[in-house]
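Here it is: the structure, laid out below.
All protein chains but one are shown in place.
Chain nomenclature is as follows: A, B and C, assigned in order of appearance, with residue numbering initiated at 1 for each chain independently.
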């Protein structure tokens, strides 16, 4: 479902964020990406959602070679990938409900069905009663959860999350990770970047370790949760 | 140095973010604030920097009753408090150097001294060679460290940090916390909000635990770091 | 705060959303854009009012100028008579010969009209006008010739020369100097009017383009997020086109109102002017059809300005 083949990414200023990166994730598989600050985790996820293009190698998502996607096709690829951004990227002048509804609006989902699905997604992250709030009235962790609700609301076949629990307390972080695990169990391919090594290990999923843009480890921890 | 006396904060929408909060921090003391997502940690720190006013009770910082500070005095109080924001609040259209220099520009520090102090601060967070980059060219963790450099560059007598290590890998997080510890050792009062309980415990400093806006615990862990 | 996490297992992942934008989805999206753009304008009433005021002025000024020119042309038409050529026929030419000559002139392409003044008419007029009433009493017979007042069409130069050469004509009076002055003033006014109208139209375009550009700049985060979430270019652009359309329409209404106000202010002196012209000349405003045309044009202009600005500025955030 997600395959990287000798991928390299050099930013315009000449900095090599990723080099010689190869791995493959089956459909319905879940994996974590870890590594130090600046290792290239966000860059990797951005390549999957076609927010950036690799400078070398080939990325395949949903069986589609992203290198062959022309400019007009980018939007469609992105609609097939739900993404949780490291910096939320919520629209501050819209309510929580409107923010979460955005992917459905873009996909042209009818109004009544939209409300149902938005409420279901907000319920999953425990923010149902905040639907009318403005994002600026939420705590950082609550904003992060709104971002998660927005990523899952359209039920995309691929879900990627950049540090989705960085602003959550340990208990809530574990619950949110469990939520991602549930999505995997119904067939969604899930890729999560995280610093929280203890939590990652407890999840017992595959772990990709980046270091200065290179894949230095790719393992499956043995202990599967507490 | 920082004293809360039966402080309550109700947001305009009627939500009680803090209630009956009382504690005192001596000059040169360091403490952590923890609690679940939405417990009121950020609200507490915002009261110290006078970004919000309490709706009840009294906050004293640097021996000054903030309730008595008129509107024209707010800026001066803020200059005396270095703050690391949970969402960085960097200016995206200025270089890293200019972002870190901002507090010095505001204080009217001469140009030559400014450059020296900005470089020293960037060096402390390990980003000296990125001074010319735009913040958008940095990873989330790097942005967070720029925010830390900006908070410490003016050497304020009070330093508050909201989740300063949420986007950092464990090793770097420990180093940054160590940096805060060093500031405390030279007399700065330091108050840090953090979810990272293991790291907080290892630091061996005083810990305030919030739950739904109430102080439910205030303790000093015994084990002082590895 | 509710910290409960929904434990129901999510339903199976939906298949990849294909580009199956049904008619219904299309309608939903357009309604969404229409309402969101109107809502946006209403949400910032002050800013919107300010922008609309600027646009309204920018549209009203060239319109006012155009009206002014149009009215001035009517006025100039009434003054045009000053350029007439007077042909004094040889004294003693008989009435039928005079009428024949006038008919010949009327047939020419460069003649707009010919008026015949018989010697009797001439003497009456002369008596009335020149204050020589007493002096003329001493005349025993009418010494005046018949006069043809010829209104030229186009350049009167050659016509005057030919008349002068005609054997039936005694003398031609054609006030070249007065004609020259009037011409110079008219040319100057016209040139000045064209320059000003050009400047004003350019200013209107600049204002609209600038407004939409700043609007887009102020909503760059919204645009970026929409693009990140997989919105098509048309979807992202649509709300801007709608707000451009609204801006244009409201600005058109405002400019019509401004023109109405100006007309009210000018009504009194205009009435005096038309009275002075014996109501031969009537000042006119905009008709219903013209008003509708102004509205349609300003709405189209707003849409176009928004389209240009949006096409130019909504490219950021997309990889190549």
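What we mean here is this: contacts are C-beta pairs under 8 Å (C-beta built on N, C-alpha and C of every residue); 3 or more make two chains touch, one makes a residue touch a chain.
The structure presented is a predicted model; accordingly, all values stated were derived computationally and were not measured.
Contact with the chain that does not appear here is found for just one residue of C:27, C:153, C:191 or C:284, C:191. The missing chain lies against chain C, touching residues 47, 50-51, 53-54, 57-58, 60-61, 64, 68, 75, 86, 88, 91, 129-136, 138-139, 143-145, 170-171, 173, 177, 180-181, 183-185, 187-188, 191-192, 195-196, 199-200, 202-203, 206-207, 209-210, 213-214, 217-218, 258, 262, 265-266, 269-270, 272-273, 275-277.
Take chain B: the residues that touch the chain left off the picture are 49-53, 62, 71-72, 74-81, 83, 85, 89-93, 102-103, 105-111, 120, 123-129, 150, 152, 154-157, 172, 175-176, 178-179, 182-183, 185-188.
The working rule: only the chains that are shown with their structure count from here on.
In this view the innermost chain, defined by its CA centroid being closest to the centroid of all protein CA atoms, is A. Ranked by separation of Cα centres from chain B, the top chain is C.
One finds 58 Å separating the Cα centroids of chain A and chain C.
Per-chain Cα centroids separate chain B from chain C by 63 Å. Touching of two or more other chains is recorded for residues 172 of chain A. Under the contact definition stated at the top, the residues of chain C that touch 2 or more other chains are 1, 3.
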